[in-house]
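Here the complex is missing one protein chain, while the rest keep their positions.
Take a look at subunit A:
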Amino acid sequence: MSGTWMTTRAWLLMAPLLAVMIAVIGWPLVDTVALSFTDAKLVGTGGNFVGLENYTKMLSSGNFQRTLVTTAWFAIISVAAEMVLGVLAALLLNQEFRGRTVLRALMILPWALPTVVNATLWRLIYNPEYGALNAALTQIGLLDSYRSWLGEPGSALTALIVADCWKNFPLVALIALAALQAVPREITSASLVDGAGPISRFRFVILPYLAGPLMVALVLRTIEAFKVFDIIWVMTRGGPANSTRTLSILVYQEAFSFQRAGSGASLALIVTLLVTVLAVAYAALVRKTAGSAA
């Protein structure tokens, strides 16, 4: 059989899948890119070509910059807290105690809940009139009167970060726990004989085994946190006073609320680019960590 025929046959066999991929991924992407260079509205005919105007406008707007800062803040704080909480929970669940298996199973629960359910749950907890948080804080004397946690620009983002952490730290804990179980028992024993205390033991014995898997968790969580939409949409819709508006919310508002499809598309592409940069940087980092741990 000739090489040309083999190549042709390979392309023929791949053709159906390629067609599907072009239809569902390629075409919308190309269309979005094309759209981002126009002033098209969501309804009506395609708009006029405006060149890079959508991009320059968007990148120089105060709205975009503030939203970028809010998104970065949300991503950094929530992911950092999730990593710390996750590792601490994993260290705890790696100890031997009665009821460990039950606790391990329970820990997964928040992560297994759909985001919308989690968001609704936390809205109830934060409710300014009958919320559990207000009740608890006033009863133990930390709060004089009930507050509207999600209604005040000063506390809304923090409240969202707490809700997001509660949902997502189990994932980090799960990954860390799996990594902890791969730490050879003999190395831990050797460090005990060598006189390493808990902190040295964590730093020199456990962390090298945790670093690789944690890096993966960090990549996944940061990218997700950067794209966050659902939990915020359900809890605050980006408010109050845009204090919880993240990039994905801004894209939604631009494209659907204000019906500016052209600038919405340009914004979506900017977010995609940012996430891609993050993903590539992290992938390089993961490779480096994996290389040094081997």
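Heads up, the rule we're going with is that a contact is a pair of C-beta atoms (placed from the backbone, for glycine too) under 8 Å apart; a residue touches a chain by one contact, two chains touch by 3 or more; residues count from 1.
Keep in mind that, in the parts below, contacts and distances are computed from a predicted model.
J.: Assign the chain not included in the display its UniProt protein name, restricting the answer to "GntR family transcriptional regulator", "Acyl-CoA dehydrogenase family protein", "Carbohydrate ABC transporter ATP-binding protein (CUT1 family)" or "Cytochrome c domain-containing protein".
T.: Hidden chain, UniProt protein name: "Carbohydrate ABC transporter ATP-binding protein (CUT1 family)".
J.: Which of A:T7, A:N63 or A:S189 touches the chain that is not shown?
T.: Of all options in A:T7, A:N63 or A:S189, contact with the hidden chain holds for A:S189.
J.: Quick one: say which of A:S200, A:Q259 or A:T276 touches the chain that got left out.
T.: A:S200
J.: For subunit A, enumerate the residues touching the unshown chain of the complex.
T.: Residues 184, 186-187, 189-197, 200, 204-205, 207-209, 292-294 of subunit A touch the chain absent from view.
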